[in-house]
Every structure is written in structure tokens, then in C-alpha cells.
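Here is the structure we will look at.
Then we have chain A:
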Amino acid sequence: MEIFSNMLIYFVIIPVLTLAGLALTKNKGIDAIRAVAVTGATALVGLAVYLVVYFLHARAAGDTSDMILQTSVMWYEPLNIKLALGVDGVSVVMILLSAFIVFAGVFASWKMDPLPKQFFLWFFLLSTGVFGFFISVDLFTMFMFYEVALIPMYLLIGVWGSGNKNYSAMKLTLMLMGGSAFLMLGIIGIYFHSTSTPGEYTMNLLDIAKNNAIPHNWQMFLFPMTFVGFGVLGAMFPFHTWSPDGHASAPTAVSMLHAGVLMKLGGYGCFRIAIYLMPFAAQQLGWIFLTLTGISIVYGAFSACVQTDLKYINAYSSVSHCGMVLFAILMFNSTAMTGAVLQMLSHGLMTALFFALIGMIYGRTHTRDIREMGGLMHIMPYLGVGYVIAGFASLGLPGLSGFVAEMTIFVGSFEHTDMFHRVFTIAATTSIVITAVYILRVVGKLLYGAVQDEHHRSLTDADATERISTATLIIAVAIIGCFPNFFINIIRDSFTPVVQALTSVM
Partner candidate 1 sequence: MESLGNVIMYVIIALTIIVFSVLAVTTKKILRSATYLLFVLLATAAIYFQMDYEFLGATQIAVYAGGIVVLFVFAIMLTHKPGEDAAPITSHKRTLGLVACGAGVLLCGAAMLGYAKFCGQSLPSMSDFTIDSLGKMLLSTDKYGYLLPFEAVSVLLLACIIGGIVIARKR
Partner candidate 2 sequence: MDLNLIMYLIPSLIMFGCGVYGFITRKNMIAILISLELMLNSVDINFVVFNRYLFPAQQEGMFFTLFAIAIAAAETAVAIAIIINVYRAAKNVDINQITKMKF
Partner candidate 3 sequence: MPLSSTIYVLAIPLFMFLFLGLVGVKMPRKITGVIGVLGMAVTTVWAYAIAFTYFFGNGEGQMLDGVRQQVVATDWTWLSFYADKLVVKLGVLIDPISAMMLVVISTVSFMVHLYSLGYMSDHDGNPEKGFQRYYADLALFTFSMLGLVVSTNIFQMFIFFEMVGVSSYLLIGFYYGQQPANHASKKAFIVTRLADLFFLIGILILSFYTKTFDFKEIMGANGHDVCNAFTSAQGLTFMGCSVTAWALTFIFIGGAGKSAMYPLHIWLPDAMEGPTPVSALIHAATMVVAGVFLVARMFPLYVLEQGAMDIICVVGAFTAFYAAAVACTQSDIKRALAFSTISQIAFMMTSLAVSSANGKLLGGHEAGLGYMASMFHLFTHAMFKALLFLCAGAIIHAVHSNENSKMHGLHKFMPITSIAFLIGCLAIAGIPPFAGFFSKDEILVACYEKGIGWGLWMSMVAGMTAFYMFRIYYLIFFWKKHEVHGEHAPKDQPWTMTVPLIVLAIISCVAGFAPFGKLVTWDGAQLETHMNWPIAGASVGIALIGIGLATMMYWKENPLPDKLATMFKGLWTASYKRFYMDELYQFITHKIIFQSISKPIAWFDRTIIDGFFNLLGNVTNSASFGIRKMQSGNVQGYVSYYIIGAVLLAAVTGVVILCF
């Protein structure tokens, strides 16, 4: 089979094999379950790193095509649906991010109880969807993998969650499903306008972009559909409310994977499908969504200021940061878009780190209310320092990833020639102060000060697996923060076709 000679397919096959391996383990054999999960996650990280190397090598060797490693296999002839694979710089780094977070997530759910086997089964099914989404270039398979990634969320939250988990799981799934209903409408619409010669409809987005056949009036209808569809997942105001509840109820690893990777599907889809395929409507309607995302940024930050639940704080902070991703994508220039991808990377790692730490703290203190905790730095210095580093990454300390991403976004956005966009950029920059306010508020209440609850004094610091989980993420955050050019060089050229498409309709 031709398809198996393409390494990309293994990003789907490895999780599936892991699923099979997990299915073979016994329910009680926790060691075997862990071993299979770690093997799968490690293989994914290895493959992702190899993919980055391969990509750089291919680019260095002069491969200038939009996507490398393209393969296309007919899947369903009557509708011309293909299993089409291909990656560009953006997908490569997103795959790397996903692999890292899956890896850290496995370690963060080391002591998962009850039903560890089933947990990991759903966990890896979710990963299958995520990886499948990033390697596909066919609208149908993208949508399919998107749904594969969504559904396990319901069970993962509903079964292994905490607090008001049924409500949250239902809300999250329904809202995201609502989004995907819009999305499906958009995709079907795109399909039927994918070509100017009738009867040769295609789902391959590269072909669709090349044909450039979607009429302008249809673009005006389909663009909002797809953008809102992905925007729901990207926590765009006012469709973000699933995020605080969902994150608050989800178990640690799921929060990590969800905020770290799944929300990125939104941003990725927005630019890869909505903007790339419908540049005219993007130019026409961009300002509406720019306003919404601008609101998200400031609104999320302000909301986070008064929350008392650690996970809520982080969820609202995610709303703010993910708003920045969409905000930057809507600036339509390659620097801002590069910044958006960096922000996805940065937010993914940093939020995953946050959720991992919150999960570890919650596992010890059994509360997430910052009013009931204090002075934890005295008791668990490792976790405390990790939390402070995550906080610094979030508020944009140079040397950590957040700074690089935000600055790239701000500089890129401010290069926009339109005054409206520049003024909006300035409004968005205020978030860096508000972010500092809520991050330091939490750090001050949670870690500093006197120990609030004397029972907390007997708690222990992080153990080995927890250290692996957090250290992986901290190192990744620091690497992006210290050597941003490495990533920028991978990412930036991928935006050339999009920006060309956008400028051609100006």
C-alpha cells in the first residue's frame, strides 16, 4: 500500500496500535497499562521530532512545495473523498506540540483511578483524532478526525471528572457539537463550490485553494460558518463558556490535552480552512471577528481577575490567550500569523503545565479554591516554583515562550497598514498588564504568605513521574522562549500561500 510508505500515517497508526495494546492488557494490570501508554507516547514524541528534522532537511534540500509528504488515496469514489495527507511548517510544529503534551499527559495521569485502562483508551482515541486532524489536507478526513477528537471528551470528563462533571461534559460536548454543525454546513458548501467545472468536486483543500472557485457571495455565507465552527473550539467570545466549566471538571490530563491541543484545532482550522479557502470573505468580514477576538482577549483577562477557583482562572486565561491566536490570524500578515502559531505552541505547553500543576496541587489539598490555600511554596517548593514559571510564561517573561509569541503577534499586528487594526492591537496589548495582575494575584495567594491550612503542612512535594511531566513542559517552554528563530523559520514560509491569497483579493 502506497499510503504506508508515508510516515505521516504512522501518527494515526501509533495511537491506534496503542489502543490495541491497551485493549489487550488486563483491567488490573496497571503496570502493563502504564508501559503501553508510555511506549505509545514516547514513540509519538520520537516520530514528531523525526518529522521536524525531516521537514527541515527537506526544506534545506530545496523542497519549496506548500506541503511536503503528500499522499492521496481514494477513499470514497462517488464523492471524491480521499485520504489526503501532507504537512507544512505549521502542522509540523502543531504535531510536535501534540506529541509533547500527550507525553506529559500520560505522566500526569500516572495514578489515574478508577478504570485506568479505559481512561487511557479514550485518551489515545482523542490523540488519534488530534494527530489525524493535523496530518490531513482533505476536508472530509479533517472533519472526521475532528469529531473523533471531540467525542472522547464527553466520556473523559463525564466519567473521570470532578465537581459538576455531568453538566460540564454535556455543555462542552453540546457547544462543540453545535460548532461542528456550523462547520459541516461550511464544509459541504465549500465542497459544492470547490471547482468551476461541475461534477469534479473535491475535498482536497489544496486543490480547492488552487481552483479558487468559491463565488464571493457564497464566501460571505460560508466564511462565518467555518470561522464560527472553529471559533467555538478556539474559545472565541461569546462562544467560550464551555471552556471554564469544562476545564474545571476535566481530569488533569484531559485539561492538558484539551487546552493544550484541542483548542489549537480551532485556530489551526480557522486559518487553514476558513481564511485560506475564502480570502475574499475573510477580508470583508474579518473586522467582525477581529472585534470579537479583541473582546475575548481583554474580557477573558478581566474575568480571570476575580475567579477563586484555580482552574477557572486558568480557563479564562485560556480564553484570553486563545483569543490572541485568532486575533493574530485575522491580521492577515505572515508575522502576526507566525505569532499566532507560536502563541498556540506557547499556550499549549504553558496551559498544559498549569493544569498539570493544578492537578497535582488539587490531588494533595483536595481544594482548588485559592482562598483556602496559602503559603504552599513552603510546603511544596518544586510545584511552587513550577507554578511561578508557568505564571511567568503566561504573563510574558522574556526567555519563556509567552513573550516571544505575544511580541510577534503585537509587532506583526501593528504592521497592519489600517489604522483600525493598529488601534485594536494597542487595545489588545493591555492584556499583558491584566495578565500580570491575575497571575500575581494567584501566585501571591496560593504560594506566598503564611500557610493557611495547618493540615497542608504534612503534604509532600512532587514525586518522580510528576517531575518528569512538569520538567518536560518547562524545558519545552524555555526552549521556545530562548530560541524562537528556530521555530519561526519552520513556520513562517507556510503562510506565504495564505497571505498571497489574501492580498490577491484586496
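The candidates came about this way: all candidates are chains of the complex that A comes from, given by their letters.
The criterion applied here is as follows: contacts are C-beta pairs under 8 Å (C-beta built on N, C-alpha and C of every residue); 3 or more make two chains touch, one makes a residue touch a chain; residues count from 1.
Since we're looking at a predicted model, the values are computed, not measured.
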Statement: The one of 1, 2 or 3 that touches chain A in this complex is candidate 3
Query: Which positions of chain A touch candidate 3 when the two form their complex?
result: 170-171, 174-175, 238, 240-242, 299, 302-303, 305-307, 335, 375, 377-378, 392, 395-399, 403-404, 407-408, 410-412, 414-415, 422, 425-426, 429-430, 432-433, 436-437, 440-441, 444, 447-450, 484-485, 488, 492
